[in-house]
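One protein chain is absent from this view; the other protein chains keep their places.
Labels for the chains are A and B, by order of writing; each one numbers its residues from 1.
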Amino acid sequence: MNGMWKRGGFVLLFTGLWLGAMDVMAEYGLNFPDPVTRIGKDIYDVHMLTMEIATWLLAVVMVFMVYILFTFRKSKGYKADQNFHKGWFGRWSWVMVPTMVLMVDLTIAGSAQSTLERFWNAPKQFCSDEGADPDRCFDMNVKIIAHQWWWEYEFPEYGVEYDGEFYPITVESRPTDKETSGEHYLRDVDNPIVLPVGRTIRYLNTSADVLHAWWVPELGFKRDSIPGYVMETWAKIDADKTGTYRGQCAELCGTWHSKMPIVIKAVTPAEFEAWIEKKKDALLASLIEANSLKEWTLEELYTKGESAYNTKCSACHRPDGSGLPPAFPPLRGSKIVVGSIEEHIKMVLNGKDTMPAWKMLSDLEIAAIVTYERNAWGNATGDVVQPSAVKAAR
Amino acid sequence: MSSTAVETMDSAHDAHDDHGPMKGWKRWVYSTNHKDIGTMYLIFALVMLFLGGLSAMVIRMELMFPGIQLLEPDLYNNIVTNHALIMIFGAVMPAAAGLANWMIPMMIGAPDMALPRMNNLSFWILPAAATMLILSFVVPFFPGGGTQINTGWTLYPPLSIKVGMSMDFLIFAIHLLGISSVLASINIIVTIFNMRAPGMKMSQMPMFVWTWLVTAFLLILVVPVLAGGVTMLLFDRHFGTSFFDAAGGGDPVLFQHLFWFFGHPEVYVLLLPSIGVLSMVIPTFSRKPLFGYMSLVGSMIFLGTLGMVVWAHHQYTIGMSYGAVNYFMIGTILISIPVGLMKFNFIATMWRGSLTFETPMLFAVSIVIMFVFGGLTGVMLAVIPADMQYHDSMFVVAHFHYVLVPGAVLALFAGVFYWLPKWTGKMYNERLGKLFFWTNIIGFNMTFFVQHFLGLAGMPRRIIDYSVQFTEFNVISSIGAFIFGLSHLILLYIVIDTIRSKKLEKATAQVWEGAKDNGLEWDLPSPPPYHSWVEAPKLDANAKYAGS
Partner (left out) sequence: MSTSPDQYYIPEPSKWPIVAMLAIFSILMGSALAINGVGIGSFLIVVGFVLLGYMFFGWFGDVVEENMTGKYNSQVDDSFRQGMFWFISSEVFFFATFFGSLYYVRNISVDWLGGTGYLEATNEFITSQFVSQWPTAGPSNLGGDFALVDTWGVPAINTAILLSSGLTLTWAHWGLKKENRKQLVNGLMLTVALGIIFVIMQAVEYMHAYSTLNLTLESGIYGSTFYLLTGFHGFHVIVGALMLSAVLGRSMKGHFTEENHFAFEAAAWYWHFVDVVWLGLFILVYWM
């Protein structure tokens, strides 16, 4: 009785769970999501190969173990063979086993290596360059800058000139809250990055603060973002794979590591061009607005500030200004926020410890945020901070 | 340390031929006895296992459903960090060191460890280290205590540079742990080299002794590297250096290299003593000598050496040249050779044996299977293109719990059940032992098996909150974890019962039917005398003491 139970237990627990789970995987799609890039497919193949080998090896071990557990039992009167290890098998198994394992190892390594060789080093040439190798070139760069806790994307080749300065298109992509994201809770952003299918893109990963990792499973790889360094990878989304791909940050980056989604909208090149044109126009308009010398009213600044605050500052200081002490101070009633305007602007411009410096924002944006902070959540100072004040503080 | 203490010490000195233990707390605090120190190690490890396990339970409770229920994000990561450090440095390593202390002198026919006073020091540093570790956890709750340690046990900068003062407590705790491990390892190496009973050749040593010899070497070589790495972290935090700061020409990834140069051999430090335990348990309950003694020794040395040079497989997603990743991938995959040989030898030991299934053997059998499974996912991780997907996902969490729990924790349980009758002189309750085994194994597999799929489907690790598509498997995993956690209460009961109960059956010197000639410890009475081999045992020059 006891023995039966034991046998049943083993068989059920191990073979059953593992092999049964392969079925479940197929059914629920719990393997990797279908890859949409060549690299992703190669990686998927390597993954399936090793997984199959692993499953077979496990099955072999299981078969032996189950056989042993059934057969060589003392309760069945089996006597131990004290000389088993002295036969030819005992003498030569230390050569035979490693040789066999080595052969399997080389199979795995060989397949992995050929994939690796193909994608590990990113190409160095634009496809439009003269004499570029059509298999090892890229059409455009996308710079991925990780922040605590949002992503910034830059299209270095696209942009506008304003007063002789080149402004590349940037997309700031921040997590949305529970209500707006619905079924895509923690997997939705306000401003997805739009990428063309059928074009080879060189991704340039870097970070503004700590380590992060950019991971969209459908693309097939993840890369770490290292502050101060830039890492290249390259991939082309298949021409027929337009759609929305979701991922998230995969390297522990502090408090809201769990809330750093990535959303890619893969569109046709024509749609992409249209999108980027629109971005260009918007960028130009905002540049012109930021440089105008107009006096802004409290209401104008407050509305502008509110949306900027909610995208840029609320991750740490929370939408209601309550912060997350002790790591992040509340701004509601904060000495700096209700105190000297100059200190407040300086804090936002220059940062301190974990508080990032926001120098890259325009005077107008900072003025708006500061105005908003000084008037929201009961910080009723009534102050209106004009962009000129920010310019003076720089 | 008052002057009275000194006086008592002096009078103790005079009573030179007193062979029994000292009375009261001094027996433990002043101890130079390998068994007492071994016992303290084991008790310490058990306490830490429950502490680390409790934090695991909190992790699983938080992860049971999407949304943030119990904890704050930083607190969650703080608990994860502490869970890992407590389990690895507080539970597994001290438990293995406890077994080493108890068993190595008995197995090699020595009266005690070679350096008994230092032995005491190695142990007593641990409570100090644990104090600082726990302080690093609680300091942020005090006003002015700074932010929580939200970095995970890998302590990667720049995040770890931004953490408040609790990180400094952690850094110094790691220094203490390092000192303890290095001293203990020196002691073990010297004991094995210098204290074997006259006539015992290295090739006659029981396998457990061999595994610890290799482990001790690994520790001596890699722990100083961790100490150096966290020292550099400390300098970056407080003295303005820029080792891990690109602005000054450093590189955050340098820390990862240093950490994993320690970290990867460390996983074999956790594994090897358990391999040693299995090499004792399996022959005993197969009633047959260990298959392939020399090949086991060889594969262990091979494993230790290879294990030292493959560290960067934890960092495939950071920048490394094609040559470097290729090298690290192939090196890592080759580790399946020695480990495969070990597992093969265990299976061949059982082959044509005469098996019985007492609790230690039940564990051993299940460990062989589950560890192979964990090891195979390890090989999958080693394959760099695929690791671009697996890395930092729950798949990795599943892998390492499948190797850590069977490969370290459960094997140590097997060792405890195997030697408990020897230590206490009483047989533990076998029925309860079996009950523990089954609840344990079911709970364990339920917890971690499903995490593989979570990882493949794209759930990262170290997140407090996840998107709804991952809910079902997390619920299963959490329920499994609670079963698994509760099962440890049975273990606790069995151990206490065996020590305290007067009703249990007395154990013979040999304890297990198949234990004859499987280690010198079975030649000593159960429980053994206070000093193990005052007279060195007479050895047969051709005999194998637990070998083929």
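Keep this in mind: contacts are C-beta pairs under 8 Å (C-beta built on N, C-alpha and C of every residue); 3 or more make two chains touch, one makes a residue touch a chain.
Here the structure is a predicted model, which is why all the values come from computation and not from measurement.
Student: Given the contact rule set out at the top, which of the displayed chains would the hidden chain touch in the full complex?
Tutor: Counted over the whole complex, the chain not pictured touches A, B.
Student: Pick from A:73, A:143 or A:241: which residue touches the chain that isn't shown?
Tutor: A:143
Student: Which one touches the absent chain: B:39, B:120, B:439 or B:474?
Tutor: B:120
Student: From the list B:63, B:92, B:278 or B:320, which touches the chain that is not on show?
Tutor: If we include the chain that is not displayed, B:320 is the one touching it.
Student: Return the single residue from B:69, B:194 or B:501 that touches the missing chain.
Tutor: Counting the whole complex, the residue in contact with the absent chain is B:194.
Student: Even though one chain is hidden, which residues of subunit B still touch it in the full complex?
Tutor: Subunit B touches the chain not shown through residues 1, 5-6, 9, 12-13, 16-17, 19, 22, 26-27, 29-33, 110-112, 114-118, 120-121, 124-125, 128, 131-132, 146, 165, 168-169, 171-172, 175-176, 179, 182, 185-187, 189-190, 193-195, 220-225, 227-229, 232, 234-235, 238-243, 245-251, 253-254, 257-258, 261, 319-322, 324, 531, 534.
Student: Quickly run down the residues of subunit A that touch the omitted chain.
Tutor: The missing chain touches subunit A at positions 121-122, 143, 204, 206, 228-232.
In this section, only the chains that are shown with their structure count from here on.
Student: Hey, which residues of subunit B end up touching subunit A in the complex?
Tutor: Touch list, subunit B to subunit A: 66, 72-74, 77, 140, 145-148, 150-152, 156, 158-159, 162, 164, 245-247, 251-253, 286-292, 294-295, 298, 317-319, 322, 325-326, 329-330, 333-334, 336-337, 340-341, 343-344, 347-348, 350-357, 365-366, 368-370, 372-373, 376-377, 379-380, 383-386, 388-389, 391-393, 438, 441-442, 445, 449, 453, 456-458, 460, 462-468, 473, 548.
Student: Would you pull the subunit A residues touching subunit B in the complex into a rising list?
Tutor: Within the complex, subunit A touches subunit B at residues 6, 9-10, 13-14, 17-18, 21, 24-25, 28-33, 42-43, 46-47, 50-51, 54, 57-58, 61-62, 64-65, 68-69, 72-75, 78-82, 84-85, 90, 93-94, 97-98, 101-102, 104-105, 108-109, 112-113, 115-117, 119-121, 183-187, 209-211, 213, 215, 217, 220-224, 226-229, 231, 247-259, 324, 326-327, 353-354.
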